[in-house]
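Subset of chains shown; positions unchanged.
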Amino acid sequence: MVDKKLSHINKQGNAEMVDVSEKEITSRTAIASGRIIFPAEVFKQLQKDDFLSKKGSITQTAIIAGIQAVKKTSDLIPLCHPLRLSKINIDIQPGENSLDIECLVKCNERTGVEMEALTGVSTAALTIYDMTKALSHDLEISEIKLNKKTGGKSDFGV
Amino acid sequence: MVDKKLSHINKQGNAEMVDVSEKEITSRTAIASGRIIFPAEVFKQLQKDDFLSKKGSITQTAIIAGIQAVKKTSDLIPLCHPLRLSKINIDIQPGENSLDIECLVKCNERTGVEMEALTGVSTAALTIYDMTKALSHDLEISEIKLNKKTGGKSDFGV
Amino acid sequence: MVDKKLSHINKQGNAEMVDVSEKEITSRTAIASGRIIFPAEVFKQLQKDDFLSKKGSITQTAIIAGIQAVKKTSDLIPLCHPLRLSKINIDIQPGENSLDIECLVKCNERTGVEMEALTGVSTAALTIYDMTKALSHDLEISEIKLNKKTGGKSDFGV
């Protein structure tokens, strides 16, 4: 599979946005996830304060920041296509000394929304970092990955 | 330390951008790092192709995307202050089945540039993901963290 | 009607962009209006100067700012869907000690353009404020509302 794809390599190694104009418009979904890990003591403190920081509600702010970042994906990732999106949902749940983020994106387009979902997770995690860094800089954003995508040439994670 | 900070919690739990107007303008530096991990077979293929994908040079595109994202930090992270930046550098090196990213940001401002450096790493990683996902979606962005910051009330990692 | 809608409330109270993927693409129009009110003496002065300020033509600048803001709606309002727009028109007329703004937006999409029309009016009004505030800060932006929308599940103002 790898070999087949790389036969399409751009000869000069220059960046180009690939042509999707001949691809069919289909209903596409992507789900990505990731987490931000806290020192145990900090996580306990956050939980006690119901995930409020001096900058406000951590999870609500992170969800809104993530949703807005999903819409900026093609501005952030140079070779992403600008897309209309039909649904964005971000969920944040406490894990073991972590906040676990999941982002779902849907569209009816000629190309998929993996990068949108990953950008949503990533920006939500950065926002949580920003809102808790007054407590500690020993934070780590980790395990950002795609869980599932449907609607394209090949599905993933189903 | 944790306790002291949380005494400043905004009573209604509403988001607010903290007041830095009384803080001194100092020279500030932050260095963040992170990585994107590939399946061994994919990493070998990328190395063989000198990290060129069908969308162009992976590392060069990621470096530029990361630099541009650093400048968008206050647009992405709701409670970040807009800052003038005096230097941005992103370095990407092959690791063990990974590309390892480091981002350095400098400014002369009233607040630090941790979020800027972390946003640079994060967006560079997402750009690498976008440029290699044609080979595999089994990619993971991981270990995004702050390595060092200087110039603020308290240094970190020095 | 109110009751029916609120049965859809998101249980955790978290922000989410609602799913429009199953809605039909239709031709949609929205018209919003609003005004900025001046002290009588200032309005007389502006009229005498044909609505030119030291920053340039007030109405022309406001119209362009409003049009550009319409296109930024989904970047400004967190839960708005990014849409392609097929027409934007902003009209500004002198009223009684006021400049009265109307904004018309059209699209062929799965969701309406009320927020786009309201954002156009609002930003045009802010731009007028900016261009006349050298004369007085006793200005008021008022009566921003939707006049009409067509093409969705239910029309308004027709």
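All chains are identified by letter, namely A, B and C, in their written order; residue positions are counted from 1 within each chain.
The criterion applied here is as follows: contacts are C-beta pairs under 8 Å (C-beta built on N, C-alpha and C of every residue); 3 or more make two chains touch, one makes a residue touch a chain.
Just so you know, these numbers come straight off a predicted model, no measurement behind them.
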Where 3 copies are displayed, count of copies in the complete assembly: 6
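Convention: only the chains that are shown with their structure count from here on.
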Overall pattern in which the protein chains touch one another (line/ring/star/complete/other): line
CA centroid of chain B to CA centroid of chain C, Å: 36
Distance between chain centroids, defined by C-alpha means - chain A, chain C (Å): 31
Inter-centroid spacing, chain B versus chain A (mean Cα positions, whole Å): 15
Interfacial residue positions of chain C with respect to chain A in the complex: 14-21, 74-75, 78-79, 81-84, 109-110
Complex interface listing, chain B residues touching chain A: 1-3, 5-6, 8-10, 13-18, 34, 41-42, 45, 49, 52-57, 60-61, 64-65, 68-69, 72, 75-80, 114-115, 118-119, 122-123, 125-127, 129-131, 133-137, 139-146, 149, 156-157
Interfacial residue positions of chain A with respect to chain C in the complex: 27, 59-60, 63-64, 67-68, 71-72, 83-91, 106-108
